[in-house]
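Got a structure for you, questions after.
Missing here is one protein chain; the remaining ones are kept as they sit in the complex.
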Amino acid sequence: MAKITLEQIAHSYLRSPDTDDDWALKQLDLTWSDGGAYALLGPSGCGKTTLLNVISGLLRPSRGRVLFDDRDVTHIPSDRREIAQVFQFPVVYDTMSVFDNLAFPLRNRGVGEDRVRPRVIEIARMLDLEDMLYRRAAGLTADGKQKISLGRGLVRSDVNVIMFDEPLTVIDPHLKWELRSKLRELHQEVGATMIYVTHDQTEALTFADQVVVMHEGRVVQTGTPIELFEKPSHTFVGHFIGSPGMNMLPCDIRDGMPWFLDNPIEIASAVRGHQEASRLEIGVRPEFVRFGSTGVPVEIVKMADVGRYRVVDARHRGHSIKMVMPEDLDIPPENARVVFDPSKTQVYGDGWILT
Amino acid sequence: MIEKTVNQKAWFLVAPVVAVVAFNALIPLMTVVNYSVQETFGNNVFFWEGVKWFEEILHSPRFHDALLRQMLFTGIILLIEVPLGVAVALTMPRRGPWVSVCLVLMALPLLIPWNVVGAMWNIFALPDIGLLGKMINGMGIDYNFTQQPVAAWFTTILMDVWHWTSLVVLLAYAGLCSIPEAYYQAARIDGASAWAVFRYIQLPKMKRVLTIAILLRFMDSFMIYTEPFVLTGGGPGNATTFLSIDLVKIALGQFDLGPAAAMSLIYFLIILLLSWIFYTLMMRNEAQ
Partner (left out) sequence: MAIELRNVTKRVGGETHIYPTDLALEQGCFNVLLGTTLSGKTTLLRLMAGLEKPSTGEVWFKGQNVTGVAVQKRNVAMVYQQFINYPNFNVYDNIASPLRVNRTAAKEIDARVRKVAELLQIAPMLQRMPAELSGGQQQRTALARALVKDAELVLLDEPLANLDYKLREEFREELPKLFLDSGATVVYATTEPAEALLLGGYTATLHQGRVTQFGPTAHIYRHPLDLISAQVFSDPPINHARIRKQGGSFYYSDSVHWDVGGYRSLADGDYVIGFRPHHIGLTPVGGTTVKVIGSVVVTEISGSESVIHARVNEDTWVSLSPGIHPLKRGDEVQLHVQVDKCFYFDAEHRLIPRQDI
């Protein structure tokens, strides 16, 4: 296991990039500590797979250095970086049995058969694959194959990091829960550094202790799931995490207080640096909006029953304010007003947080 | 899985093909069956002979020799062409500007008419004026394919390898290209050697196309006629008289229509049987 440091990494697939858009990864610095569970979250094309390939050594970055602990591995190929990777589509060696699949990385490294067997059986037990050790891997279901891919990483004791590239893409929803909690459980059991790449916020937030959110080749925020949820540092994070995403309302600052059209909005902390921003917005999550006797008058346009909660679409002078309401809470029939939780309401200037 | 609905109109579209197949496969085949059980002395006079010709052919040493020669030839060229084709396919680039160059180069021998190939190699290998023949003799090896059976075999096999390895290369290459990049990456991460990658990823994924390649090469080489006929004419002696050459000798050279028809039917059944056995074995393996 090792600490992973990315120093001023940037990458372009073009030979001579000139504009900003030519860079798939714009400059970034990241440090991932030993034994952590990390997620790399972002929409397709945000650069997360490029970053993953830089770490695994399948891609050499145009600029910057990759360090495992204090060792510079930037120019070391992936097979000598001692990493493991689980891909989007399951990769198993079809002609081998489950046992041989799991033993493969050990045998390749010349580990003796007397040590291979107990290790493979131990890993199979962790992954609930014991019953099918002697079946051919080709006949397994998608989730079984993904477990094998994962097992091939776990079986080695010298692995620096295990990486997951959208590993649940081909798994049925009801099995996703199982496999995901299994991953989480394994992380706690073996304590390996794990990096999980996904576009699915639920997978990222539930898996990781630290989530790195990427947008257009940049890291826009690194934080715990709670920080990302309660205090997004960029409007993109507010929009991308949470379902529905954060409400963004235009505002201006009068005497240090944000105003949404003609409504003063109370917030817990002071706004700084708003003079330089050309566009100011108030951000509040649907979970932190509730009905009140004072506040912004709204008209209720739509209400969606999502089972365990309801999503209310309220409008104030054409601006949509979404609210998430518990299953059995009543909704005022008319003259509804909404208030925002002051400690969970932020002001953004040109997309970046000002509070 | 997309299946189409039943639409009876489709039969009209198939009708021309059915007619063509009937005309150029079924009718000639039935004619052969007809000949194989009769004796003729010309003038369209036929006598019923039953299975006499079949018995005669099956017991004739001449047929046995030709069959043995044929099997040896097919075995040798399969043993050379399949591994060689796979090896060449493995060295071909999988992307970039060189892909099309390689593909065109590989396809070239396949585009040359068979009799031209035979004539080409005939001249190429002549000991006195041919480049190949002259070279081999220059190296101090006595080589004359028109007189030495071994040299004749060597030349015929070399010619077939030159002509047909490309087919195996192209098929194997297509199989290799269909392997997702993730497999190679996973193997690199697992620390697999180049041999292990070949044995556990490339070979299993190429199995289907290789089955097809082997079948095609088997059937084609078993029926080989034009090239050795032009190159050696079946000689020296009967050294390179393969089944089809022998068949033509009987049918046209001696005008023994009955035995020739019986022989071609036996010939046809052997190919059918061997192909079927091979294919079934490969597919059964697949199912397990």
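Lettered A and B in written order, each chain numbered from 1.
Keep this in mind: contacts are C-beta pairs under 8 Å (C-beta built on N, C-alpha and C of every residue); 3 or more make two chains touch, one makes a residue touch a chain.
What you are looking at is a predicted structure, and each value in this text was computed from that prediction instead of being measured.
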Hidden partner chain, touching residue among A:Gln27, A:Thr74, A:Asn108 or A:Thr206
A:Thr206
Of the residues A:Gly35, A:Pro244, A:Pro297 or A:Gly351, which one touches the chain left out of the display?
A:Pro244
Given that one chain is not shown, which residue among A:Ser181, A:Ser269 or A:Ser343 touches it?
A:Ser181
Full-complex touch with the removed chain, picking from A:Asp21, A:Asp72, A:Asp172 or A:Glu266, is A:Asp172
Counting contacts across the full complex, list the positions on chain A that touch the omitted chain.
43-45, 172-174, 177, 180-181, 184-185, 188-189, 199-202, 205-207, 225-226, 228-230, 239-245, 287, 304-308, 328
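Note that in this section only the chains that are shown with their structure count from here on.
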Residue set of chain B touching chain A in the complex reads 180, 182-183, 185-186, 188-193, 196, 200-201, 204-205, 288
Sort out for me which residues of chain A touch chain B in the complex.
56, 58, 77-79, 83-85, 87-89, 91, 93-96, 104-105, 108-109, 136, 149, 152-153
